[in-house]
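Here the complex is missing one protein chain, while the rest keep their positions.
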Amino acid sequence: MRYSGFRVIKEALLGQKGWRPLWRDPEPQPRYDYVIVGGGGHGLATAYYLAKTFQKSRIAVLEKGWLGSGNIGRNTTIIRSNYLLPGNEPFYEFSMKLWENLEQETNFNSMVSQRGIINLIHTDAQRDAYRRRGNAMLFAGADAQLLSPNELREMVPFLNYDNARFPIKGGLLQRRAGTARHDGVAWGYARGADMRGVDIIQNCEVTGMRIEGGKVLGVETSRGYIAAGKVGVAVAGSSSRVMSMAGMRLPIESHVLQAFVSEGLKPVIPGVITFGAGHFYVSQSDKGGLVFGGDIDGYNSYAQRGNLPVVEDVLEGGMALMPMIGRARLLRSWGGVMDMSMDGSPIIDRTSVDGLYFNGGWCYGGFKATPASGFAFAHLLATDRPHETATAYRLDRFARGYLIDEKGVGAQPNLH
Amino acid sequence: MTDLMAITALGAVAPYEFQIGGLVIRENTELALASLSLGRGQGAPTILGTSMPDVGQWQAGPEVSAFWTAPNQWFIEGQGRAHEDFAAIVKAAAPDCAVTEQTDGWVAFDVYSNDGFKPLEGLLEKLVNIDLDGFEVGTALRTGLHHMSVYLIRRSDTHVTIMGMRTFAAALCHALESTAVRLR
Amino acid sequence: MLIPHPLLGLRDAQEFTYLGDASLLNRPDASSPDAAVAFYDYVYLRDNPAGVHRELWFHEQGDRSWLIVTRNTLTHEILNAELAFKSAVKSEVLA
Partner (left out) sequence: MTRLTGGVIDHETALRFTFNGKTYSGRKGDTLASALLANGVQLVGRSFKYHRPRGVLSAGSEEPNALVTLRGGAREEPNTRATVTELFDGLVARSQNHVGPLHRDVMAVNDLLSPLFASGFYYKTFMWPRAFWEKLYEPLIRHAAGLGRLSGEADPDAYDKGFLHCDLLVIGGGAAGLAAALAAGRAGVKVILADEDFQFGGRLLAETHQLDGMPATSWVTAVMAELSGLENVRLMPRTTVFGAYDHGIYGAVERVSDHVSAADGEVRQTLWRITAKRSVLAAGATERHIPFPNNDRPGIMLAGAMRAYANRWAASPTRHPSDPVIIFTNNDDGHRTATDLLAKGVPVTAVVDPRDDAPTFGAYELITGVVDDTKGRLGLTSVRVTQNGQSRWMPCGALGVSGGWNPNVHLSSHHRSKPVWDEALLAFVPGKDLPNGMIVAGAAVGQGTTAKALRSGMEAAVSSLAALGISAERIDLPDADDTAAAQTAFWHVSRKGRAWVDFQNDVTVKDIVLAHQENMRPVEHLKRWTTLGMATDQGKTSNISALAVMAELTGKSLPETGTTIFRPPYTGVTLSVLGGGDTGKHFRPTRYTPTHQWSASQGATFVEVGAWLRAQYFVQPGETHWRQSVDREVLAVRRGVGLCDVTTLGKIDVQGPDAAEFLNRIYCNMMGTLAVGRVRYGLMLREDGHAYDDGTCARLSENHFVVTTTTANAALVYRNMEFARQCLWPDLNVSLISTTDAWAQIAVAGPNSRTLLSRVVDGFDLSNEVFPFMACAELTVCGGLRARLFRISFSGELAYEIAVPARYGNALMERLAQVGADLGATPYGTEALGVMRIEKGHAAGSELNGQTTAQMLSLGRMVSEKKDSIGAVMSRREGLAQDKRRLVGFRPVDKSEAIVAGSHLFTQGETRNTTTDQGWITSAAYSPHVGSSIAIGFLEEGDARMGEVVIAANPLEGREVRVEVVSPHFVDPEGGRLRD
């Protein structure tokens, strides 16, 4: 069924009787050519592109809970391609271009909203670093703009310019960046994949992998054994747990990242703003809530909840940066489990097990990568060759020393 | 004796003093400090008649006092000896130990209450996350305060010393004063 | 969180700085023939368990002791904390 404004009007007049389920709830088949483990954004996007772009069939997505219940369902919805390093920037720019056509691609309004992102500059050294980054973005075909203090004041007059501990000296702007409705992204891909015959199987947890002679044959699940030609794992947050079923240890730690939303307010913040001298970034959702976050709690955790010090740290930053939000109220906080990799960058690669493919290590940047990650993973699964924008995301880069360390903090996941 | 003039951690000539409600906050510029660490297998020395206190404790003494800072490490205090080469004095008393001059590494604010511990409790519960029930006289500990690192010493029922890194003096002073003011 | 410091008792986790898996105590021998592989494993690979985890915390705003804390990463329950120094010395002796 095709969605459109006319359809909405028609159904309104007909008492909404004609709407069909967004996706089926199929019983698992005994065998699939492609089994994607993980019904989050990346897994669903992978299945979608496998079916649509790479014309593959007999595809299943196995989700242990409800689809979209992973980090796609709990993030701060930011999309951007403002990376520095050559291993990253072309990939995220590819993702941005996919975002820009996502609604037309999936016929589902995921509310991709390019209202821009501003990274604030507080020191001369930071300006040099952002100049290097902005130029890297331009050379990769992305957009970037260095804002003078005056240009910045015009765009976001409500920042604390005059009484700041760390003066605001400008910003790096990416106009094409912005936000998207996180659940809508998962639902759009899920609906699109389902329409193309992909079996999305919810409440189906993978409990083991059947591997013989160095080749994966299928997966054991809470709903029985499912044979597979190829298995693609995209379970950010649980990567170590799932890959250990194949006897692998990963350059990944799981950490909790908290995020926050305020009560609904009339529009005050145009795009996304990130503080360069504290842990705080913020945007405002279409419903009016200020959506903001900061640093990870910093200790290994699978608990999906954080602690008070980070809440205070984030709001200290928020109040220092924009004291005009002070009288709004925090409505809700939540915590997601992040795959923090050893260099802060993701992995999309084959593994030592034939037929087993891995996609993970997204740290807290997974949402913006969803379309490209799905596309690149589908490309790898379908062709056994990495997508041209994802060639650096190899699993062996750590052993061989080809790291993609945007922050330059080394092999300590909680610092990335 | 040098003819150079020393200034306080706050950049002033005279020590800082502030009084509000039942509290007096006074900068102690005359406190000499030296850290003392034991090498492998060494026993804790006695410095000018003062024995090294146990974990988390402060020990007053005839000439110098001492408080525990880390396993096998103490800070030795010499009230009124800030202008002497205090580290040399301590080193002479414990030649086998690693001694390091700390006098100017820190700023010390003495906080006095004129009415028992309550006013101090009211101030401290706004500043540091420690269980004040366990913060008895003779306790010394290190903790965080407004993104700074401080030593707290409970010298008497009505006297607490808050020590912060010297270059943070102004920020620490602001934290103490503004919090005291907010107590009303 | 509260960390049960073996010397100082329960102290707020904000006084501490987290490092990671306690396996970082076991630095490989650089002179061994497989040093490259051993160091790769030491620096980069983690068990990352969903459950009991031995990890290193530094009492930076306290007595500057490095602690080995045994903590459940699913519940955050802390089962034990000891001085890394003591345990390191022990492992030396045993080794």
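Residue numbering begins at 1 within each chain, and the chains themselves are lettered A, B and C in the order written.
As a convention for this text, a residue touches a chain if its C-beta (ideal position, glycine included) is under 8 Å from a C-beta of that chain, and two chains touch if they have at least 3 such contacts.
Because the structure is predicted, anything quoted here is derived from the model rather than measured.
Of B:I20, B:V55, B:A98 or B:V137, it is B:A98 that touches the chain left out of the display. Listed residues A:G5, A:P30 or A:G213: the one in touch with the omitted chain is A:G5. Seen from chain B, the chain kept out of the figure touches residues 1-9, 11, 29, 35, 37-40, 72-73, 82, 85, 98, 100-106, 125-133, 146-148, 165-172, 174-175, 178-179, 182, 184. Although one chain is not drawn, its touching partners on chain A can still be listed: residues 3-5, 7-9, 11-13, 15-16, 19-25, 65-66, 68-69, 73, 86, 89-90, 101, 103-104, 107-115, 122-123, 125, 127-136, 138-141, 144-146, 158, 160, 163-167, 181, 183-184, 187-188, 202, 262-268, 278, 284, 286-288, 303-305, 307-308, 311-312, 315-320, 323-334, 397, 399-403, 405, 407-411. Within the entire complex, the positions of chain C that touch the omitted partner chain are 1-2, 12, 17, 19, 24-25, 27-28, 30-31, 35-36, 39-40, 42-43, 56, 58, 60, 64-66, 75-78, 83-85, 88-89, 92.
We take it that only the chains that are shown with their structure count from here on.
Any chain that touches chain B and also touches chain C would be listed here, but there is none. Contact counts per chain pair peak at A-C. A straight line joining the Cα centres of chain A and chain C is 31 Å long. Between the CA-based centres of chain A and chain B the separation comes to 49 Å, rounded to the whole angstrom.
For chain C, residues that reach two or more other chains under the stated contact definition are 14. The multi-chain contact residues of chain B, meaning those touching 2 or more other chains, do not exist; every residue touches at most one other chain.
Residues 55-56, 68-71, 129, 131, 134, 141-144, 149 of chain B are the ones touching chain C in the complex. By the touch rule above, chain C contacts chain A in their complex via residues 1, 13-14, 18-21, 37, 40, 43-50, 53, 55, 71, 73-76. Only residues 7-12, 14-15, 60-65, 83, 85 of chain C touch chain B when the two sit together in their complex.
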